[in-house]
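Left out: one protein chain. Kept in place: all the others.
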Amino acid sequence: MRVIAEITLRQLLSRRRTLLLVVLCLVPVAVAFAFRLADPVDVDPLEWTGGLLANLGLGVLLPVVALLVGTAALGAEIEDGTAVYILARPIPRREVILTKLGVGTAITALVTCASALAAGTLALRGADDDGLVLGVVVGTAFGALVYTAIFLLLSLLTRRALIYGLFYVLIWEGLLAGLFAGTRVLSVKQYALGVAEAVADVGPDVLEAPLEASSAVPLGLVVAAAAVALAVRRLQGFNLLGDAAT
Amino acid sequence: MTATDVEHRAAGPATVAEPAVELRAVSRWYGNVVAVNDISLSLGPGVTGLLGPNGAGKSTLLHMMAGFLEPSAGEVRVLGASAWRRPAMYDHVGLVPEREAVYSFLTGRRFVEAAARLHRLPDAKAAAARAIATVELEGAQDRALGTYSKGMRQRAKVAAALVHEPAVLLLDEPFNGMDPKQRLQMVDLLRRMGAEGRTILFSSHILEEVERLAESVLVIVSGRLAASGNFREIRRLMTDRPHTFTVHSSDDRRLAAALIGEPSTAGVELEHDRLSVRTADFGAFTRALPRLARAAGVRLDEVRPTDESLESVFSYLVRRS
Partner (left out) sequence: MTPAAPPSRPEVVTPAGVIYDIGYQRYDGPRLGRGAVVRALYGSSLRSAFGIGRGGRAKIVPFGLFALAMLPSLIAVGVAALLNEAVEIFTYDNYLWELRLVFALFVAAQAPELVGRDQQHRVLTLYFSRALERADYVAAKVAAMVTALFLIMAVPLVTLLIGTVLGAEDVLSALGDELRELPGVVGNSLLHAILLAAMGLAVASYTPRRAYATGGIIALFLILGVVAGLVGELAEEGGWRYVVLLSPFALVDGVRRWAFGGRVAESPVDFDLVPGAAHLLVYLLVVAALGALVAWRYRRLQA
């Protein structure tokens, strides 16, 4: 629905949030620039760039941007009460969720993919012969979809979606993934890495993705679809007064 | 509590067999706090005021009617079906929320047009223009909502809620932030819409507004329905409380002397130019007064109940519960 998409877009791209997103996205580019300046002889550019794109871009930037965008796509309206102007209309809730997801994913993907493209191209001096940058861009876009779906659902479940989203990213995908390999099956970061590695033509030690694309893609899609279905269900009977009344 | 019917004048067309809004033994609690306690009522066409002190459960009740809150018990029916989990209901229902936040980046016109589009109206632009004209906001329609005053924002919200000409309009504290002139305009608008046969329910904690606008009231105290119906009627039903009348006549002193001998008179007070009479029996007194006046040879110029203001009714109800 176009109206919802327009409103969501303008709301998400408020001056302060846009500024924050732009600053965040410039960080990998700045690091890539530092790499060019330092011009080290004993560092393999491909491996180093893989680390940059995987650890900083895909590992930090993508979840942080998706969190800022995904939890606000509907959450900001719920918090300030303007959601009622969309919800008190005869619009199927599925349509509301899908529109919000679409706009949120588009912004997240645009911002993070542009950053990855710029940083990767800069670090590799424009020579993306192995498709590393392309792979990371595709993986990032896939990750943007799954992350945004999860965080959109989260914003319907709790008013503190941001902090619980950070729990998921830092504790589950960060801390626990280092200790228990099993958590990787439910890790969006690993799905995105899996896709990136499949698209790119690089060795296994550049991106170090533990999941094959053949399992990463279906797993990611199932997680995203489940999040959407739950979000729709949740919105169908949504208590707009919220927890504020309790 | 028994079901209470709020009767309205017969101006509205009877489009549905069922009342437009009906609550059947509805309760809502948050944890241990009961916000709405076993309320049954039904609303028909016309303007009804929802009155109660802050925290009485007015917003909870309105949110349940608007389908944004699930009743803990009982059923809320709007236009013939449950209000919960039924977005299709909004085809015929409009809601003006209490919270002030709006999309501050949209102009008034875009805001109302967006509402019209979300209702899938065939000619959204025309509908929006009509709604904006109804609330007399044409002058500011191309400015961003963020620059609006409270009263203008309130009118923009109302325009967005009636752009699809709903049969049921729910307004949560619609007069907040409006100046006296804007209040008058809003009163006119709602009264007009009520006369068109729409069911209009607005909440307020300011009695003067309710008194001026509503043909009937629902009084909520501590989550319970304390009274409903025409408020003068409610007042009359409270027989255990003395009524006071102010009387103007050709000879107040002689009338006072005659009245004091009448059993239904509880007290008479004479001030410079008026007579006030207290009575314990409303019916008997209103029958006795003309008879006594005629017998004493006094012409009655005006007989007016002095404490019929909603305020006195309200404070009585609040105190009693």
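Per-chain residue numbering starts at 1, and chain names A and B are given in the order in which the chains are listed.
Everything that follows uses one rule, which is that a residue touches a chain if its C-beta (ideal position, glycine included) is under 8 Å from a C-beta of that chain, and two chains touch if they have at least 3 such contacts.
Because the structure is predicted, anything quoted here is derived from the model rather than measured.
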Touch partners, limited to displayed chains, of the chain removed from view: A
Field: Given A:V22, A:I163, A:V185 or A:V222, the one touching the chain that is not displayed
entry: A:I163
Message: Going by the contact rule already stated, which one of A:L52, A:L87 or A:L240 would touch the omitted chain in the full complex?
response: A:L52
- request: Could I get the residues of chain A that touch the absent chain, sorted low to high?
  value: 16-17, 20, 24, 27, 31, 34-35, 38, 40, 43, 48, 51-52, 55-56, 59-60, 64, 67-68, 71-72, 160, 162-163, 166-167, 170-171, 174-175, 243
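Following the convention adopted for this analysis, only the chains that are shown with their structure count from here on.
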- request: Would you pull the chain A residues touching chain B in the complex into a rising list?
  value: 1-4, 6-7, 10-11, 80-82, 84-93, 236-241, 245-246
- prompt: For chain B, which residues count as touching chain A in their complex?
  reply: 30-31, 33, 35, 59-60, 63, 66-70, 84-85, 87-91, 93-95, 97, 99-103, 105-106, 111, 114-115, 117-120, 160-161
